[in-house]
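All protein chains of the complex are present and in place, except for one that has been dropped.
Order of writing sets the labels: A and B. Residues in every chain begin at 1.
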Amino acid sequence: MTTPYRLHEDRLLPTDPGVRAIARELYHSVRDLPIVSPHGHTDPSWFATNEPFSDPASLFIIPDHYIFRMLYSQGVPLEELGVPRIDGGWTQSDPRKIWRRFAKNFHLLRGTPSWMWLGHALHEIMGIPQKLSVATADVIYDQIDAKLKQDDFRPRALFERFRIEVLATTEDPLDDLRHHRAIKTSGWGGRVLTAFRPDNVTDPEHPRFARDLPELGRITGEDVGTWDGYLAALRARRRYFIEHGGCTSTDHGHPTAHTENLPQEEAAALYARVSTGQGDAHDAERFRGQMLTEMARMSVDDGLVMQIHPGALRSQNPAVTGIFGEAKGDDWPSRTEYVKSLKPLLNAFGNNRDLTIILFTLDESTYAREIAPLAGHYPALRIGPAWWFHDSPEGMRRFREQVTETGGFYNTVGFNDDTRAFLSIPSRHDMSRRVDCSFLARLVAEHRIDMDEAQAVAADLAYNLVRSAYRL
Amino acid sequence: MTTPYRLHEDRLLPTDPGVRAIARELYHSVRDLPIVSPHGHTDPSWFATNEPFSDPASLFIIPDHYIFRMLYSQGVPLEELGVPRIDGGWTQSDPRKIWRRFAKNFHLLRGTPSWMWLGHALHEIMGIPQKLSVATADVIYDQIDAKLKQDDFRPRALFERFRIEVLATTEDPLDDLRHHRAIKTSGWGGRVLTAFRPDNVTDPEHPRFARDLPELGRITGEDVGTWDGYLAALRARRRYFIEHGGCTSTDHGHPTAHTENLPQEEAAALYARVSTGQGDAHDAERFRGQMLTEMARMSVDDGLVMQIHPGALRSQNPAVTGIFGEAKGDDWPSRTEYVKSLKPLLNAFGNNRDLTIILFTLDESTYAREIAPLAGHYPALRIGPAWWFHDSPEGMRRFREQVTETGGFYNTVGFNDDTRAFLSIPSRHDMSRRVDCSFLARLVAEHRIDMDEAQAVAADLAYNLVRSAYRL
Partner (left out) sequence: MTTPYRLHEDRLLPTDPGVRAIARELYHSVRDLPIVSPHGHTDPSWFATNEPFSDPASLFIIPDHYIFRMLYSQGVPLEELGVPRIDGGWTQSDPRKIWRRFAKNFHLLRGTPSWMWLGHALHEIMGIPQKLSVATADVIYDQIDAKLKQDDFRPRALFERFRIEVLATTEDPLDDLRHHRAIKTSGWGGRVLTAFRPDNVTDPEHPRFARDLPELGRITGEDVGTWDGYLAALRARRRYFIEHGGCTSTDHGHPTAHTENLPQEEAAALYARVSTGQGDAHDAERFRGQMLTEMARMSVDDGLVMQIHPGALRSQNPAVTGIFGEAKGDDWPSRTEYVKSLKPLLNAFGNNRDLTIILFTLDESTYAREIAPLAGHYPALRIGPAWWFHDSPEGMRRFREQVTETGGFYNTVGFNDDTRAFLSIPSRHDMSRRVDCSFLARLVAEHRIDMDEAQAVAADLAYNLVRSAYRL
């Protein structure tokens, strides 16, 4: 019998033995802190119904765009990975076959964070003693499948085992939050909150805008035919999200960071155009920009923290989107400008000490050049963690190296896992803690910060800052 | 009694013991070389009058935008930090209270270069044995206050203690250089030079342009109503700066790196517009660009080294600028383009072996992509050190990593402290020497350069290159 395959306890810590010892000490001081997950895309129905996850492929492969995009890039058809077609056409429905196909291509993930996230899920959470390969695919499949049938692998049990103190999901304004309400009245103690993501009713180019805008009027009883009615409807849904979903934040996924602060009459005229389908692309961009400022104005009133996630060009490959729908790995970053784009918003609300705007980027060239300088000045501004393509060991390291010297640690807000892959949550937070402690350990070893300070910062980055920034 | 708090002698050196030993040897070989500070913003009156610095807050907090911007970003009002209001309205005038407020928030600077610069000033220069905290704020305040009353903490004594061989300040063309003249005739041996920064009379969008242009005519007796008279006036003031201020360099702080090389008639027509307030933003940009080429032309004649500092958007927060004035931490970098922008200037003068143009950037993405390739070709071009937001351990390390392989060491020009914080000068130069020696040590340890070469380069980066590049 071979030795079980185990993750190394010092993974991701610095290689120099002296620095590693410091990092290990810092990491051990934060390793077991609760997980606060203020932004992500898990499905609240998991926690409302507490049904078991169905099978290994449905849990690990089919919904994970990190995995299927990499395999697709190397010639594996998405159908073979079980990604459902819009038209209901054939895709592989045998989870074991999907799993085998994945196992055969697992080497493609070498050097990516998915390799580590999956390794953590398999070996730490599932307790699998073999490394995944073609040879072990079936035996691992069987072990996972058996575990998923156990009660202690149901969503709520895992939530508790993962020591999640609070988990935020993301819903759009039309959502009735039935799952959040069900969780609340279920008697289960897990804290699952919603976040308010209004792109479908604030972005005229959103594929659901034309359909969802009237619906927003209907469910709020407001006249969305007028600018004032539209704003009132949004305010109403924000209140609803706060009351029924424990919401503490909004989220805005715009193609750019463009903002506007138009006079209200001009904004109303712009709304009249875009809400009736008469606006052009320029109107859409200006309207999205105006809505960021309107959302900030509402946040000053109702206290919701604002998250701005700009710069992703989404669903860019028609051959994939047309068959499999949105968000199938064909999204990518683009060059993003912040200092001029945010000026209207920051002129209006940047100096407000009661407002928190958390800014994300997919354009790392802006960390040191734009984002850290802005956040190192405006009281309202905070810097979101390394996002999406950059939520990885090298990406998180570059984030700290490029943000800290101008933005400091205290204008950052801890970690976001931003995931729909529930079983990756512990690994992602653990990765973040390891990388942050490694960065701090280097500062200590280079005598740029003292050990007692590093310990305080480590706890702030792992736990305190996210709670205060997101008002949790 | 507790052990006095001391800076570690190996701070900022690499963590690997073998590489650290190499770095230490290199650093020790340059540690005590004189400081040559060719570009900065200290106040020449300090050295002309040699009056003692008044109090700890006035010395360390009130004028240091690195410090007050970070505290402002976390909610501390600038009034509480004693930053003076334009309207003379209330700001905190008790330096001890300002100092306490700072001490309470000192943790916000963890991981920033200011934490290290201030630590150096307190512990190395002031000899303070306690670490700054709320608990020690008063006792440290008292110690600093007492030191500042001693003769050996007056400006000239510190200048000598810091082993400053030459220090350049920055003045605009209307300055009468009275302080520089006073230093020259004072009998004191310290070498304090001026640098010629004409933005207020070359940038039509400069807030003082309209007011200062006629004054330029008045003090030179030239007719600034004409292009030729205007150029003659600038030539006259350059001569004045050379003769009365020991000036060896000019400095140009433009929003972009745009240059023009217009036919003189066209330049004259452009001047006619912008000098009479009839130009638009496009004219202003072109005029600034033309003036860089005109300045290069004058430099070929009078030998002044040109510094171009493009890409800073200054005083961008009206809520702060309106109350506290310019340069209150609301400046930020922007994306900056060099290869196309500089082409007119470089076509005209880039191949001139007698001209030196030192190029800076706040856009690190241009180090390897644009600046090193340009400077690795044009005889006139040199690369200025990591600037402003990037004048930090990580920033300086990225500079060497991204510039050296294409630009080499010998197209760089040593270090600029660029500071108005006099007591940070030794720390800043020391930081630069430590970071450069650390970079060189890695090259030695990786056998990419030999130790004798690294020693020569270390001395060149710390001392020789700056003297030759700035013609000091």
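Convention: contacts are C-beta pairs under 8 Å (C-beta built on N, C-alpha and C of every residue); 3 or more make two chains touch, one makes a residue touch a chain.
It should be emphasised that the depicted structure is a prediction, and the values quoted were computed from it without experimental measurement.
The omitted chain makes contact with just one of the residues A:46, A:60, A:115 or A:209: A:115. Note that of B:297, B:369, B:420 or B:467, the residue touching the chain absent from this view is B:369.
One of B:54, B:150, B:278 or B:347 touches the chain omitted from the figure, and that residue is B:347.
Touch with the hidden chain on the side of chain B covers residues 14, 16, 18-19, 337, 339-340, 343, 346-347, 350-351, 353, 365, 368-370, 372-379, 381, 401-402, 404-406, 408-411, 442-443, 445-450, 453, 456-457. Think of the hidden chain as still there; on chain A it touches residues 7-8, 10-17, 69-70, 72-75, 107-113, 115-116, 131, 313, 316-320, 329-335, 362-365, 389-390, 392-395.
Simple rule for what comes next: only the chains that are shown with their structure count from here on.
Distance between chain A and chain B, defined via averaged C-alpha coordinates, is recorded as 40 Å.
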